[in-house]
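The complex appears here without one of its protein chains, the remainder shown in place.
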Amino acid sequence: MTQFSKEVMHVGEMASGAALTVPVYRLKGQSDAPSVYIQANMHGAEVQGNAVIFQLLELLRNTQIKGDITLVPYANPVGCNHKNGEYTLGRFDPITGVNWNRMYHFDESIIKPFVRDSIGKDDKTIEANFKALMIDSIEQKLDHNIFGLTTGQRIAYQLQRLAHQADLVLDLHTGPISSKHLYCPEYAVESAKYFDIPHTLLIPNAFDGALDEATFCPWWKLEEAFAELGIKFSISSNTLNKESFTVELGSQEQIDLDVALEDAKSILSYLQYKGVIDTSAYQPKKMTRFACYLKDYKAFYSPMGGMVDYLAEFGKPLKAGEPLARILRMDNYHFEEKGDADPLHYVSLDHEVIPILHFASASVNQGTELYKVFTEFFILEE
Amino acid sequence: MTQFSKEVMHVGEMASGAALTVPVYRLKGQSDAPSVYIQANMHGAEVQGNAVIFQLLELLRNTQIKGDITLVPYANPVGCNHKNGEYTLGRFDPITGVNWNRMYHFDESIIKPFVRDSIGKDDKTIEANFKALMIDSIEQKLDHNIFGLTTGQRIAYQLQRLAHQADLVLDLHTGPISSKHLYCPEYAVESAKYFDIPHTLLIPNAFDGALDEATFCPWWKLEEAFAELGIKFSISSNTLNKESFTVELGSQEQIDLDVALEDAKSILSYLQYKGVIDTSAYQPKKMTRFACYLKDYKAFYSPMGGMVDYLAEFGKPLKAGEPLARILRMDNYHFEEKGDADPLHYVSLDHEVIPILHFASASVNQGTELYKVFTEFFILEE
Amino acid sequence: MTQFSKEVMHVGEMASGAALTVPVYRLKGQSDAPSVYIQANMHGAEVQGNAVIFQLLELLRNTQIKGDITLVPYANPVGCNHKNGEYTLGRFDPITGVNWNRMYHFDESIIKPFVRDSIGKDDKTIEANFKALMIDSIEQKLDHNIFGLTTGQRIAYQLQRLAHQADLVLDLHTGPISSKHLYCPEYAVESAKYFDIPHTLLIPNAFDGALDEATFCPWWKLEEAFAELGIKFSISSNTLNKESFTVELGSQEQIDLDVALEDAKSILSYLQYKGVIDTSAYQPKKMTRFACYLKDYKAFYSPMGGMVDYLAEFGKPLKAGEPLARILRMDNYHFEEKGDADPLHYVSLDHEVIPILHFASASVNQGTELYKVFTEFFILEE
Partner (left out) sequence: MTQFSKEVMHVGEMASGAALTVPVYRLKGQSDAPSVYIQANMHGAEVQGNAVIFQLLELLRNTQIKGDITLVPYANPVGCNHKNGEYTLGRFDPITGVNWNRMYHFDESIIKPFVRDSIGKDDKTIEANFKALMIDSIEQKLDHNIFGLTTGQRIAYQLQRLAHQADLVLDLHTGPISSKHLYCPEYAVESAKYFDIPHTLLIPNAFDGALDEATFCPWWKLEEAFAELGIKFSISSNTLNKESFTVELGSQEQIDLDVALEDAKSILSYLQYKGVIDTSAYQPKKMTRFACYLKDYKAFYSPMGGMVDYLAEFGKPLKAGEPLARILRMDNYHFEEKGDADPLHYVSLDHEVIPILHFASASVNQGTELYKVFTEFFILEE
């Protein structure tokens, strides 16, 4: 049976002195296959990933594991427990407003000197050294700063320290009300086909504070820096496998253990493809897979305040001019001949898109993010 | 065509001086049929009632109206516009925590003196005098208090002043995630059969601050006070029709105009039964109607903190021992033989209930209201 | 040296499974002098009581203690740690809006049967039996309810179980921006003179859910029930001492350890008067003490929205017509001859009052509680 261990990581303290802790589960692999880090629930309302980790553990109990797997549910003990009214106010630090998934660390200035010192070394040595450098760099931030760290940085950096120890990183999120979709670095597009997720966002090599970026950008920048010197150092090769994904599992504020089982199998399909587990039981489903580049993933902001009846179906191309939603404005109701302000306003776009998610509430201000849509999308696999 | 008018009622001011306003729509009847007051969205997240008012107006445009109808969407301009994170924090005043639907007024001490003065008068005179007394009593609260009113009272009392002018009052609400159900005063149980709502809660003659109570309790107390003196004064008779309902339209944070059309027809079925509109187009649907007394409508509080996979279907009897929900506690996950703390905990009750609604989020503290259920329920009509 | 012990009480769980705990400190007395229960910070932002408990412990280390003393800082681990923006949202349960200090339990129906059963018993036996009854009644609520308890009830009842074991109960609170004042049951007015607090509110025998009421009302109702039968059972006598106070220490969101030392000495002055500690070191300060009855403690709600420059000094009688505050309404600014809407509005009352506290923010809605004031006040001691 799989060797399993559990520890509790202390990531902060609240005003009363109550400790903020995160459970860490480790499954020990039996070879030097790629190692894996999976976390869930960094945003407080995005809880389905915890159920997926539950189902992963249930499935992995009886699976031959080759690479080490670390699983971290409830990654953010502040966000996860912070209600305001009936809902979880977990997307940002309630004190500062900063998005919990924009606090990870990457200082690009470490790349150039590292490359200079690495010329002539073999790939495995470079890999080990760079991993050590990244972990050390996080530990410096955690431990050597007289002015301290924000609450969110202290949590994020400790998670990141775990993530840097793995080759493959999966950060489990959800949208507000959302279809499943995958944030995938451009170089790892082949891997996207192993998840049972029909929509893939292709991410460039730019760091904006998220965990996936914080774990793939350093390696990708490293590969690029070597390439500039004419040296081949490939992070997606037979010997090296450095990939990170943000896996969007659907809608927030809900868990469904049956759906979580499907999601767990989808992740195992990817892990099998990467040689982390030793079974052929998990294969990707056949489906049409759409993709678009991050720059073409557009937020559509409400042109007016009102109450929204969301109409567009997720995941299917929506023709130009077809309604995304209709917005009710009862204050504009009138019996006489209609003027320019009507009680019902239909919202559409002038080109084809794929709606991926919409806002969590019917009530929106002018300027609330109504939908996020793929534009300029294309088919990855049919 | 129906005579229609609209006004904007000023119900308060915010810190910047911005006016808090509520739109009021009036349809003029052509006879002395019962008059109707319908409001929606007193709780900020409970928006579907606005869509129902929209559909009511669309249907009433071409309907022969006998009794006056007043419709008030967006009844609470504070609650309706108050977001915290993506959701609407609209169940209580964000400053004080007081439930917006517990701020209406009824001072029972007006009943006895009024009855004493009314002995020997005819029903129509008594009705007119009592209505005037209730309106005057609200106006005293609104205008003659050197210490002032709370923000919520000022809103509630102005709405109540409109409601007291009508015979029939419908307050449109929703639950968090909920089936449709109806709060109905015990004496008006016959009327419950005219709404297309399969679950009815029968409410006793006790005032707890809600609008339905604030409008039916005074009349019901009046009837009782006369009865104590051996005088018959019936509030549900051929000549008098005093009924108030809280209509729970389903789940909060969403509007659906198609469902709203069905709900509007259901309300028109009731109004037709009461002779407010002159058409036979709207008839109640056939359905099994369950009821229970308010004292048997139970909240079930979570026995533990955790993340909830809600299992029980709404509106259908759930046998004793059948699971309401399963609660995930990943921190209890272990590989070894299971101890007393398991990662999955099934929750059930020891007697049959009908689940009516559940909490809006999967994440709950120990003690969060998980479900509300009918116990000791019975069938009103099959 | 004083015998000291500490335990951690488990009062709930959050969604992640994180335990909600409260520290309980106990000092062992050496006689059957009255025992004491002191708690702080039931409302999350009202933190000064924690500092007072710190200073009490520092002073009691070297004090001869006769009665047992239990001290509970951080009484509410939810409220205490719940920020929204930079401030603590700790006055009510963030999910339900219910005031944390309105969740204690007292079921008056226990009194009559108890009195019936106690006729002929001696005071000490009655005391012991009634204390046992109250504790048992709380334990029934805590442990024997298939529908469970709310999060706040579970916290409150566990604190109340501790409080019922003591003779004297002090619940340490603060106002928003506030002078020191004391909630004192009418029968204990003599005790009010031993606190260094110049303003006393005299509380009737009516239970509204607060801890002080939940601990003094049962005894007071018991005394009254015996009196109705012509039996003398005095709760403030040589043998029995049942008193509970809510001690309002000043303003919320701040601690000051130096002021806390003064407050601790003031409490020790009261405990000395009651014979709990064996020293004459702590004597009440000379001061003019004002009092008013709870019914005359008035909230003044803002007559308009705006931004408030609070003018009235706390704790001193303010003559009729003198301004409490001036309210700025920049949207009304004009250069021309002034109309009826001015940018500055002075607020005053038509009779003399003592301002005790005001709202925490300059920005108010129409209807926000601006000030609380003593009306019909009188001098307790000069």
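Letters A, B and C name the chains as they come in the text, with residue numbers starting at 1 for each one.
Keep in mind that, in the parts below, contacts are C-beta pairs under 8 Å (C-beta built on N, C-alpha and C of every residue); 3 or more make two chains touch, one makes a residue touch a chain.
The structure presented is a predicted model; accordingly, all values stated were derived computationally and were not measured.
S.K.: Give me the visible chains that the unshown chain touches, in label order.
M.R.: In the entire complex, chains touched by the missing one are A, B, C.
S.K.: Using the touch definition up top, pick the residue from B:Pro77, B:Gly175, B:Pro343 or B:Gly367 that touches the left-out chain.
M.R.: B:Pro77
S.K.: Any idea which of A:Thr88, A:Gln153 or A:Gln254 touches the chain not displayed?
M.R.: That would be A:Gln153, which touches the missing chain.
S.K.: Check each of C:Asn205, C:Ser236 or C:Ser361 against the chain that is not shown and name the one that touches it.
M.R.: Checking each option in C:Asn205, C:Ser236 or C:Ser361, the one touching the absent chain turns out to be C:Ser361.
S.K.: Residue by residue, what part of subunit C touches the chain that was omitted?
M.R.: Residues of subunit C in touch with the missing chain: 1-2, 4, 6, 23, 25, 44-45, 47, 50-51, 53-54, 57, 61, 73-74, 80-81, 83-91, 176, 253-257, 307-309, 326, 328, 330-331, 333-335, 343-344, 359-363, 365.
S.K.: Provide the residue numbers of subunit B that touch the chain removed from this figure.
M.R.: 14-18, 20-21, 74, 77, 80-86, 88-89, 94-95
S.K.: If you put the missing chain back, which residues of subunit A would it touch?
M.R.: Given the touch definition above, subunit A has residues 12-18, 20, 78, 84, 91-93, 95-99, 146-154, 298-307, 329-332, 349-350, 363-369 touching the missing chain.
Keep this in mind: only the chains that are shown with their structure count from here on.
S.K.: So which chain is the furthest away from subunit C, centre to centre on CA atoms?
M.R.: A
S.K.: Determine the centre-to-centre distance between subunit A and subunit C, using the mean Cα coordinates as centres, and give it in whole Å.
M.R.: A distance of 47 Å separates the two centres.
S.K.: Once you find the CA centre of subunit A and the CA centre of subunit B, what distance in Å lies between them?
M.R.: So the centre of subunit A lies 41 Å away from the centre of subunit B.
S.K.: Based only on mean CA positions, could you tell me how far subunit B sits from subunit C in angstrom?
M.R.: Each chain's C-alpha centroid was found; their separation is 35 Å.
S.K.: Please list all residues of subunit A that touch 2 or more other chains.
M.R.: Where subunit A meets two or more other chains at a single residue, that happens at 74, 80-81, 83-86, 88-89.
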